[in-house]
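Structure record follows, encoded as C-alpha cells.
For this depiction, one protein chain was excluded, whereas all remaining protein chains were kept in their positions.
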Amino acid sequence: MQYGLLVMGAPYSTVSPHSALRFAHAIIARGHCLAGVFFYHDGVHNASSLMAPPQDELNMCQAWVELHQQHEVALDVCIAAALRRGLMSESEAQRHGKQAFNVAPPFELTGLGQLLELQQRSDRFITFA
Amino acid sequence: MQYGLLVMGAPYSTVSPHSALRFAHAIIARGHCLAGVFFYHDGVHNASSLMAPPQDELNMCQAWVELHQQHEVALDVCIAAALRRGLMSESEAQRHGKQAFNVAPPFELTGLGQLLELQQRSDRFITFA
Amino acid sequence: MILHILTKAPYSSVAQQMQQAIGEADAVLLVEEGVTAALSPSWTAWKAYHSRIYILAEDLLARGLNGIAEANELPVIGMDEFVTLTEKYAQTVTWY
Amino acid sequence: MILHILTKAPYSSVAQQMQQAIGEADAVLLVEEGVTAALSPSWTAWKAYHSRIYILAEDLLARGLNGIAEANELPVIGMDEFVTLTEKYAQTVTWY
Amino acid sequence: MAQSDTLLVVIRHAPHSTNLLREGLDAALVAAAFGQSVHLLFMGQGILALLEEQGSGAPGQKATLPTIEMLEMYDIDQLMVPTKDLHAMHLSHHQLIEGVTLLAPEDVPTLLQQHTQILTF
Partner (left out) sequence: MAQSDTLLVVIRHAPHSTNLLREGLDAALVAAAFGQSVHLLFMGQGILALLEEQGSGAPGQKATLPTIEMLEMYDIDQLMVPTKDLHAMHLSHHQLIEGVTLLAPEDVPTLLQQHTQILTF
C-alpha cells in the first residue's frame, strides 16, 4: 500500500517527529511504499539544516535526509508555514533579500496543494502532531 | 523598578511572544526599566533573522530588535536550546561547520547562567510561555 | 504574595494545577486562552478568589468575549493595570 | 472504520473530543502521552472500546509504565502491530 | 450520502492561541481552491473561531473572522459544531455567525465515517 505522512511538530520541542520517523521505518520494513512526508505547522522545523543537537541526540533533519536517500521518500515543506518561522531555501532567501538559507534539498518548499495531493494519492494518510 | 522577562514560546506558533512584547512596552511606558529578555525553549525562534511573515503580520524578530534599539533591552538566547532548534550565530556556525547563520546582534547566544543572573537582579521577573 | 498568570482554559489540567498553588493573599490574572473563563461564570475560581481575580481586556477583545465578560460583570483590566498588579505582587508564576 | 490515535493524557480535553468522535466499528491507539492511560484502569474508554483499544509498547517503555500496563492486563502492541492497524483501518484521525 | 472526495477539516484550537486554527483554515481554503469539496467541523475551543464579535489580537496579529467569512466565497458552507461542545463552552447558537449547523452527539462519529479524507487541526 501507499502511505503518506503529515508531520506538524517540531523536533526537540515535541516527540511527534520521532514517532513519525519510527512509523516511517516500520511501514517500509513491512514492504509498503512511503510516497512522501509533508511538514506543516511547527513541523517545518524538521527541515532546518542548521540544527545542531548534542552528539548523543538524533539529528532529526539528517534522519529525514537518510530516509529520503534510502527509500526515495519525498520531503515537502509548506512554504507559508516555513517562511513565517524562519525556514528558507536558497531561492526564497534571494527573493526575500536574506543573506542565508537553512532549507536544502531533498527538502522542498512547496504549497499546501502538495499536502492535499499527497493525501489523495495515498491509500493511508497519517498525521503526527 | 527593574523588570526581566522570560519568553518560552515561538512566534507564529503561540501567542506568548506577542503578550511579552506588549507587556514590555507597557512597563517601559510606566517608567520602569526592562533589564533584559531571555529566550528559552521554543522562545529561541524569536531570534531568527530568517523569519519572513506576510506583510500584514508583525515580524517578531524585528519588533524585538526595535525594542532593543529604543530602550537598550538586552536580548539573550539560550545557546543549548537554540543550537538544537537550528538557531546559530556567525561564530557558532563556524564552530559547527555550517554555511549560514540566523542569529545576529543585538540577540546574543548565551548560557542559562544569564537567565538566573537576570532573574536575580530583577525586582520583577515574568514568564511568557 | 504571588500573582498567578493563567494562559490556558479554566477547565484544563493547567488551571487545576494553578488552583492548588494559590495562597490566601495571592491574585490571579487570566490572559490568552485563560480569558475563555469569561464564558464560565460557574468556574469555582471566580468565587474562591473573588476580588483578586482579573481578566486581561486586550485578550478578551481579540476573542470577542468582552460583551460576555461585561454581561457577567467580571473584573476586566487593561495592560496598564497588569503592570500595576506586577508592581503590587513581588512574585509572579505563569501557568501555561 | 477509523483508527483514532490519541497522543494526549486520558483526562485531557483532547481525549474527550476523541471519545465524542469514536464510532462503533472504530479502534483507538494510545501513543506518546496517551500511554499514561495505563495508570487509569478506571478510564471510561477502557470499557467502552474494549477489544479495540491498544497502547503502543515503545512509548510505554520509554515512560516506565510497561510494568503497570502488564499488571492491569492492558492490550499492549508494538510498532509492527501499529502498522497492521493502519492496514486494517483505512482512515486514521490523530488527536493531539 | 457518499462524500468520497470531500475533505473534512476538524478545527479544535482557538483564535490567538496557537497558529493551528489559521493553518487549518488555510488547508481548507487551498483544498477548495483546488476544486475539492470541503466540510468544516469545529470542536472545543475551536468554536471560538465562529463567534460573531471577534477583534484582532495584539498589534500585527491577524483577525480570524475575515477568513471565516471568506469560506463562503470558496463554497465552504458546511460549518458544523457539536451541540455538546457548544453547551460545554456556555455558548448558544445565536452568538455564532450565521449558517452553522449543530450536530447531535450521535452525528459526530457518523460525520467522520462519511469522509475518507480528514485533517485535524
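Read from first to last, the chains carry the letters A, B, C, D and E; within each, the first residue is number 1.
Keep this in mind: contacts are C-beta pairs under 8 Å (C-beta built on N, C-alpha and C of every residue); 3 or more make two chains touch, one makes a residue touch a chain.
Here the structure is a predicted model, which means the values were calculated and not measured.
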> Can you list the shown chains that the absent chain is in touch with?
Replying inline: A, B, C, D
>> Give me the chain B residues in contact with the hidden chain, please.
In response: 6, 40-41, 80-81, 84, 111-113, 115-116, 119-120, 125, 127, 129
> What is the set of chain C residues that contact the non-displayed chain in the whole complex?
Replying inline: 1-2, 13-14, 17, 20-24, 26, 90-91, 93-96
>> Tell me which stretches of chain D touch the chain missing from the display.
In response: 9, 32-33, 36, 39-41, 58-59, 61-68
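Please note the rule applied: only the chains that are shown with their structure count from here on.
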> Measuring centre to centre with C-alpha atoms, which chain is farthest from chain A?
Replying inline: C
> Taking each chain's centre as the mean of its CA atoms, which one is farthest from the centre of chain B?
Replying inline: D
> Counting in whole Å, what is the centre-to-centre distance of chain A and chain D, each centre being its mean C-alpha position?
Replying inline: 25
>> I'd like to verify one number: the distance from the centre of chain C to the centre of chain D, where each centre is the average of its C-alpha atoms, in whole angstrom.
In response: 34
>> Could you pull out the residues of chain D that touch at least 2 other chains?
In response: 13, 90, 93-94, 96
> Which chain A residues sit where two or more other chains touch them?
Replying inline: 41, 80, 84, 125, 127, 129
>> What's the complete list of touching chain pairs for this entry?
In response: A-B, A-D, A-E, B-C, B-E, C-D, C-E, D-E
